[in-house]
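Taking it in order: structure first as structure tokens, then the write-up.
All protein chains but one are shown in place.
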Amino acid sequence: MTAIILDGIVLGLQFGLLAAGFTLVYGLGGVLNLAFGQMAVLSAMAVLFSMDAGVPVPAAVAIGLVTGGLLGLIFDQTILRPIYRRQGEARVLLSLLLTLGVAFMVDGFLNWRYPTAALSLQISGGPIDLIGVPMRRGSIVGSVIILIVFGLLFAFFRGTSLGRAVRSVIEDEEGSRLVGIDPALMLRIILIFSGILAAVVAVTQSMIRPVTVTAGFPITVFALIVTVVGGLGSVTGALLAGLILGVISTLATTYIGTFLSLIILLVAAAVTILIRPSGLLGVKE
Amino acid sequence: MTERFAEATGTAVVGGTERHAAQSLRSLLIPVLAIGAVLALVPLWLGDSRVLMTVAILGLAFAGYTIGFNLIFGSTGQLFLCVGALAGIGGYGTAIFADTVGLPIPVAILIATVAASLVGGLLSWIAVRRSLGVIFTGIVTLIFALAFENLLLGMGELTGGESGFLIESGRDGLLAGRTSAYFIMLGVVLVFLIVHGLLRRSHVGWAFRALRDDEVAAELAGVDVSRYRVYAALVGSAMLGMAGGIYAMSQGRVSPTTYAFSEVDVVVVVMLAFGGIGSLYGPILGAATFTVINEFLVDFGHLRLVPYGALIIILFLWIPRGVIPTVGDMMRRRRGPRP
Partner (left out) sequence: MLEVNGLAAGYQGNDVVHDITFRVGEGEAVMIIGSNGAGKTTLFRSMFGLSRPSKGTVAFDGEDVTGMPAQRVVRKGLRFVPAERHLFPRMTVHENLSLGAYPKRPDPETLSIVFDLFPRLAERRRQHAGTMSGGEQQMLAVGRALMSQPRLLVLDEPTTGLAPKLAHEAYEALAVLRGQGLTLLVAEQQVPLAMAFTDRGYVLENGVISLEGTSQELAADPRVRSAYLGVT
């Protein structure tokens, strides 16, 4: 049982980071980035191709992170330009449709051109003992990386004036403009972050199981589910919801079955929308 | 109630005087019968190829799906991203009721259609009760679609899981033959058009337009927005279920991919966006166009998604109202201002 819960936490941390990247963009810019999973996959491919070209693993990972950040920037400068021109619901709707279009284009191409590509980072060394449970080294390393990244995120948002500025845009966009903050610039920063976070998830996931080109849409779906439960624009909410859903998912998969476990997650998200649309820690409309 | 309404070919049961109803009927029947006549020629052309006839039947099924989606989204602005799932209730429902339960096929189709209708109506009712906006309605229905897909995969005993369900009933029936299946599907699609057309011309259609344009104003004008939304969902979902069920019987098998989001919803959205969201004949244009396009792309496997993705972007950026309304606008502008 402890082993399952620990596995659930490992999964939960991944969920949390995915949701963090997704929820920041949704909470700050009102943009639903349905191509988020593809950003993760493309970053993973960058790492894969670098490694195949002989680049040592740490450098390849760095390339992957940079790729993620660049993808976020490219998104901001291209596909999101027409989306920014709308406000409110029109913006969310258009972002949903346009990013879905991009997602399909990327997914279709990758699956056709590199159907078998998969990123898998082997962490050498035997299992590590955690409170009596032998955990795979890859799970531990990946989880530690995610925890560090979360720590960095919290430090950024609470401790730096830029981080506070970003939060203020999520809190009240007009209010942030009234103190001289440019929401478009903040959104660009957040999109770059979002891309990097997607890359981190792809890399850490590959330490546990291979990340294939088909992982795009499942990643986006998970990001959406956890974001909905955790609340818009809240990184803490993302982490909390991620951990809860990670544990529930692992328990359900073990005792009930894979498909029904996914249904439970989906239902959790639906119930959250129906009962408490702002999520666990989101901004109440 | 909605079932019988659809079957009662063309008589305007809702609103309007008897004479008004007859006039509406004529101006609607003529284009619809014209479309029917043109589409009836397809078997003459493709009749020899079983494969191509199957494609044509699928095209008609998609036309049916798109008309249903048009009624739900185009008329009342409810973003139902579970078109495939609702059609799947019709398809799997028919298969299960016909084979496992042993009911006669028309009865199975009827029950499955009602089931789809009720589920769609329920989703709409929930969305209305919880005041879910367009986005959250979309997310909730997407969740339902994904849950349904996983349900099909998970309940292998009942549904055949990933490999699907081979339908034993009706192997010698009307829906097994390619031409007869085609004409049955065509008839159903034409009925859908007539139903939608009549709804639009009735006071129901007026209510739809009012609530889509300005919900607050509509409420003030006395339109019970919630009720009309649910009506639209009930009728539209019935169409989805029926089309899904008939298609299933004409294929003799169903599998999760038949009704998956990436197979159905994406395509339906593109078809409707292309044809014209809210336009009556848009779905026919969209379905015809993309069935043909899809045939040319079928050898490319996953690469097919690339043009679909590109089209979604292009359509929603530059031709958001779809081809038929945009062309209509252009023609109106060319004619110049009315004196």
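Each chain carries a letter (A and B) given by its place in the written order, and its residues are counted from 1.
The rule is short, and it goes like this: contacts are C-beta pairs under 8 Å (C-beta built on N, C-alpha and C of every residue); 3 or more make two chains touch, one makes a residue touch a chain.
Keep in mind it's a predicted model, so treat the numbers as computed, not measured.
The absent chain, not drawn in this view, touches the displayed chains A throughout the complex. Looking at A:P58, A:G132 or A:G180, the residue that reaches the missing chain in the full complex is A:G180. Subunit A residues in contact with the hidden partner, per the touch definition given at the top, are 161, 164-165, 167-168, 171-172, 174-183, 283.
As a working rule, only the chains that are shown with their structure count from here on.
The geometric centre of subunit A is 34 Å away from that of subunit B, both derived from CA atoms.
In the complex of the two chains, the subunit A residues touching subunit B come out as 32, 79, 82, 89, 92-94, 96-98, 100-109, 111-112, 115, 217, 221, 224-225, 228, 257-260, 262-263, 266-267, 269-270, 273-274, 277.
Residue ranges of subunit B in contact with subunit A, taken from their complex: 79, 126, 130, 132-136, 138-140, 143-144, 146-147, 150-151, 153-154, 262, 266, 269, 300-306, 308-313, 316-317.
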